[in-house]
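Take a look at the following structure, please.
For this depiction, one protein chain was excluded, whereas all remaining protein chains were kept in their positions.
Showing subunit A:
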Amino acid sequence: MNIEKAILSVITTNNQKITGGAPIFVCDTKEEMDNVAANLEAILDGISHALSDELYIIVKH
């Protein structure tokens, strides 16, 4: 089976909400989270999607 989409990493300010699976980056502030997500987006060639204000995922499409 060919997996077309995959969560490459998770960026969050609330580590209570996430566990397991993809690499998780825990940040202290929203600004830090935005920065990390912007960098990871460029590095991983994925798109950052916001699931909530405190949780971003980078998805490869």
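The definition used in the following text is that a contact is a pair of C-beta atoms (placed from the backbone, for glycine too) under 8 Å apart; a residue touches a chain by one contact, two chains touch by 3 or more; residues count from 1.
In this text, contacts and distances are computed from a predicted model.
Visitor: Tell me the UniProt protein name of the chain this structure doesn't show, selecting from "Cytochrome d ubiquinol oxidase subunit II", "Intermembrane phospholipid transport system permease protein MlaE", "YIEGIA family protein" or "Acetyl-CoA acetyltransferase".
Guide: "YIEGIA family protein"
Visitor: Over the whole complex, note the residues of subunit A touching the chain we left out.
Guide: 34, 37-38, 41-42, 45-50, 56-57, 61
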